[in-house]
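As you look at this complex, bear in mind that one protein chain is not there, while each of the others sits in place.
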Amino acid sequence: MYVSAGLRLDEIVTRLGGELQGDGSVVVTQVGSLLSAGKGQIAFLANPKYRSQLQTTLATAVIVPPQFAAETALPRIVDANSYAYYARVVALLNPPVKRRPGVHAGAVVHSELPLSASIGDNVVIGEGARFGERVTVYPGCVIGDQVSIGDDSVLYPNVVVHDRCVIGKRAIIQAGAVIGGDGFGFAKDGERWVKIPQIGRVLIGDDVEIGANTSIDRGALDDTLIGNGVKLDNQIQIAHNCSIGDHSALAGCVGIAGSTKIGRRCTIGGAGMISGHLELADDVHISGGTLVGKSLPKPGQYTGVFPLDAHKEWLHNAAQVRRLAKLAERVAELEKKLELMEKTS
Amino acid sequence: MYVSAGLRLDEIVTRLGGELQGDGSVVVTQVGSLLSAGKGQIAFLANPKYRSQLQTTLATAVIVPPQFAAETALPRIVDANSYAYYARVVALLNPPVKRRPGVHAGAVVHSELPLSASIGDNVVIGEGARFGERVTVYPGCVIGDQVSIGDDSVLYPNVVVHDRCVIGKRAIIQAGAVIGGDGFGFAKDGERWVKIPQIGRVLIGDDVEIGANTSIDRGALDDTLIGNGVKLDNQIQIAHNCSIGDHSALAGCVGIAGSTKIGRRCTIGGAGMISGHLELADDVHISGGTLVGKSLPKPGQYTGVFPLDAHKEWLHNAAQVRRLAKLAERVAELEKKLELMEKTS
Partner (left out) sequence: MYVSAGLRLDEIVTRLGGELQGDGSVVVTQVGSLLSAGKGQIAFLANPKYRSQLQTTLATAVIVPPQFAAETALPRIVDANSYAYYARVVALLNPPVKRRPGVHAGAVVHSELPLSASIGDNVVIGEGARFGERVTVYPGCVIGDQVSIGDDSVLYPNVVVHDRCVIGKRAIIQAGAVIGGDGFGFAKDGERWVKIPQIGRVLIGDDVEIGANTSIDRGALDDTLIGNGVKLDNQIQIAHNCSIGDHSALAGCVGIAGSTKIGRRCTIGGAGMISGHLELADDVHISGGTLVGKSLPKPGQYTGVFPLDAHKEWLHNAAQVRRLAKLAERVAELEKKLELMEKTS
């Protein structure tokens, strides 16, 4: 495990807030879980079901919410959102690698960029780029013409951003992601498909993270919209003209078909699939592996997954699924007969 | 929105056919929907359910099928397939960006190419390439040895085409697609897997579009075949030795397992999954999210999706799915008893 130079507990509280209890001079060099942390590590309690681990942890210090602060004698930081606090401590102890500013070997840049930009080896950037300050582009990325990228954004290797797309501030785009490819738009003409040129863009807000090998298509005519604070995992497909509301989070392998609008603060579990031209309200949560085929105007958790079973059991039950309408008819028939018998008896 | 230099309505009809009704001298600079189009835009009516919008649209001109031509006083183009006509007007008003011919900075090319080829910055092309005229390869693409690409094809950034693959004319390959990687072929030897070298190719017909980050594996021994006019969306997986018939269209996140043959004019909805060694007839349509585990010798629409529900409802119903064979037995038992009672009463 990577070990940092370390920080005193009181230094952490000075920087991140929270309440210090116990010896503030102890130094922590890395984070860890209550179960696995050892000397020099700071652990955290977020889920109450692990509270007994506060007694046994070998961590040097802990982050706890107020209601559990009295359950440990270790030096501790008390904060209502101990998990978010933990996230910030990880960042403090493991600052991101800073890439050297400048245009590096083999990069081909057709635009004027701020001196603070770090353009990695063999990157290609088209004409008319508008970059904010301290943008980092890792090796192998290809950025089209007239692309706009906000301050402090990071593009990992081999990312592709097509012409005229707009990316906000503090974006993190993982390797191999493709932003602004053509949407899948065709008109049928006899048996042939006629391509509809896709002339919209992708507009991405601030504080967005996009996963490895994820693709977001440009709009057909209007733009595809990714709101502020949206987090997209790997291998996701966002089709043309979709809109993803602020602070929604989509797990790996999710697919969103064309023109669908996802609300704010939604979550979609892994491999969730949303059909086209739908609207999901704010605060809708879709379970992993679920296909959504209709709009969902109310918040809540939605699921549609065939339950797992031993293969042999599944064979028996699945066979009945295909006779289910018939079975329901047979039950209705039984009910009718029985009612008649009761009447006549 | 991007605005073109504009075209007169009569110029459009001269180029694309159709019947002009009303003032042919009006100029349109962009397309739009009946609902959103404004001055200078040309809209279209394809779906009869929007016909009332013909009365209220602010568009400058419209494209309509003959049966609705009388329902608007706007300058109009009358064509039986108004949607395909619209697609062609989009293309006319938004011609693709032409990349400069020549081999650009940092490209490493080990073959003789036509002078009309445009080879982008930092592209790599292997030995023995056979390119038609006016092939465009965007930056960061890697083309292997002995690859053949037909006239007017476009490869967007960071596409990979492996050795000996063949791509037809007018192909459009979106960024990050991989053509001709090894198929997933292994023989079991005890607990280990022995790799079967994949020595087939991928052969792609004319007028094919392939989406971003889609992968098509080369054949094990014979070739993987993609027919003319096939359209593949993003994040698709086509395994070794598959064959996709002419003019079939596969939506995002679809997977086709090895040696499966898809007919002509088929469509597969998003995340549809087709098992290996199957045959789907011409004109088979698979709904999104459906797993196909058997061959489908007849045309038609097929579906297999667990219906979405509020999570709590799903829990109740899904629990019963695992008892469905038992439930069917109980109903049969009831039927038997009731029949007996009816006989004896």
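Order of writing sets the labels: A and B. Residues in every chain begin at 1.
We adopt the following convention: contacts are C-beta pairs under 8 Å (C-beta built on N, C-alpha and C of every residue); 3 or more make two chains touch, one makes a residue touch a chain.
In this text the structure is predicted, and so the values were computed from the model without any measurement.
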| message | Which candidate, A:70, A:319 or A:340, sits in contact with the chain we can't see? | response | A:319
| Which of A:18, A:75, A:126 or A:176 contacts the chain that the document leaves out | A:176
| message | Tell me which of A:11, A:209 or A:279 is the one touching the absent chain. | response | A:209
| request: Could you please point out the chain A residues that touch the chain left off the display? | output: 1-2, 30-33, 36, 81, 83-84, 86-88, 90-91, 94, 96-97, 104-106, 120-122, 138-140, 156-158, 172, 174-176, 207, 209, 211-213, 229, 231, 233-235, 246-247, 249, 251-253, 264-265, 269-271, 288-289, 305-311, 314-315, 318-319, 321-325, 327-328, 331, 334-335, 338, 341-342, 345
| task | Go through chain B and note every residue touching the omitted chain. | result | 106, 108, 122, 124, 140, 142, 144-145, 158, 160, 162-164, 176, 178, 181-182, 184-189, 191-197, 199-200, 213-215, 217, 221-222, 235-237, 239, 253, 255, 257, 271, 273, 275, 287, 290-294, 300-307, 309, 313, 316-317, 319-321, 323-324, 327, 330-331, 334, 337-338, 341
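Note that in this section only the chains that are shown with their structure count from here on.
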| task | Determine the centre-to-centre distance between chain A and chain B, using the mean Cα coordinates as centres, and give it in whole Å. | result | 26
